[in-house]
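To start, I am sharing the structure in question, which I have written as C-alpha cells.
Just one protein chain is left out here, and the rest sit where they should.
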C-alpha cells in the first residue's frame, strides 16, 4: 500500500494502523523506516513534488519482487511542505523472518532514494529552492543528450 | 534506554513514545524493528527468561559503540509469556543519517540474537519447552569443558 | 501530436509537438536554451513507462515525461 499525504505525516497514526492491519497475518518482523526533516543549513523545512503514476508503478514492481520472499511493503510520503522535525517519509516491511525484513528494508529505502520520482526543495527565507546537489539522476538518465 | 515488560509489548504505545521522546533532537532517521510471535509448529506462544544485569551491560556497550556515529539505541523486551501474534521485542535506532541507521539496526538486531542473555521457550499443550535447537551459544561458550 | 511534460523543478509548461520517435522530441527540446541544464540528467518516460532508447516510437496522443534528478524521503 502506497499513500500520499498533503504536508507532514502523522507518524503514530500510520505506524499503529499498519501494525494493526497486519496483526493477523503471522508476520514475525515489522520494520518501519521513518524519515524526519532535519534542521540544518538554515532551512525552515522541505517541500516535495511527487509524480504519482511512475511512483506507483515503481512501488508495485517492488511489491512483486518481495512477494516470493513472503514480504509485504508499505509506504507513505508527503506532498508539499514539511517543516523541520516533522516527518515526510515512512517505508515499512513485514516479513515472516528477520533476515528478509532487514535486507528488504535496506534495499527498498536505497532504491527509493535513487529512483522514486519525487523532487525535494529547501524552504528558506520564504523561497522554495530545488535541492539539486542532493538529488540523483535516475538510472538511464541523459537519453536526450545522446545524439548531440 | 532498555525496558523490560511483563508479557506482550504494547507496540503502538512504545513506538509512539520513543518517536515523541526524540522528536526535538534533530534525528533524520528512526528505524524500529518489531518482533512478533508467529503461530507455527502448533505453539500457543513463547515465553522468555531475561538475565537483566548482563543484558544491561551488553546494551550499554552497544550504546557507547554507536554514540560516535551520532546514533541512539532503544530496546524493549518481554519477560514471561507472549501469545501468538503478540510482540515480544522492539529494537530501534535514531540517527541523523539514513546509512548509519540502516547499518546499525541490522548489526544491533543480529548481535542481539547471538549475544543477549535471553532464553526462549515454546508454550505448547500447557508446557514451557526450551527452544534449544533455535538457540545460539554465546561467543566464547564452552569454557567449562576445556580441561576435560 | 504528442505531449511533452516537464516534471518537478524544470518548471516549464507542457508542450505539444509532432514526433515519430524520441529523436524528434530531443531535437525540439534542445531549441530551448533553458533546457540545456536538464538534457543530460533527465530520465524519459513514455506514457508513464521509463524508456532507454531515443528510437522509441511515438504514436498520436502519447505522453512523454522528463524526470530530472530525484531526492525523495
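Residue numbering begins at 1 within each chain, and the chains themselves are lettered A, B and C in the order written.
Methods note: a residue touches a chain if its C-beta (ideal position, glycine included) is under 8 Å from a C-beta of that chain, and two chains touch if they have at least 3 such contacts.
Predicted model, so just to flag it, every value in this text is computed and none were measured.
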| item | value |
| --- | --- |
| Where the missing chain makes contact, among the chains that are shown | B |
| Residue of B:2, B:54, B:69 or B:83 in touch with the missing chain, whole complex considered | B:54 |
| Full-complex contact with the absent chain, from B:24, B:64 or B:143 | B:143 |
| Chain B residues touching the omitted chain (full complex) | 35, 48-51, 53-54, 57, 77, 88-89, 109, 112-121, 130-132, 134-147 |
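Going forward, only the chains that are shown with their structure count from here on.
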| item | value |
| --- | --- |
| Centre-most chain [mean C-alpha coordinates] | A |
| Computed distance of Cα centres, chain C from chain A, in Å | 24 |
| Distance from chain C to chain B - Cα centre to Cα centre, in angstrom | 49 |
| Residues of chain B engaged with two or more neighbouring chains | 98 |
| Interface hub residues of chain C, defined as touching at least two other chains | 73 |
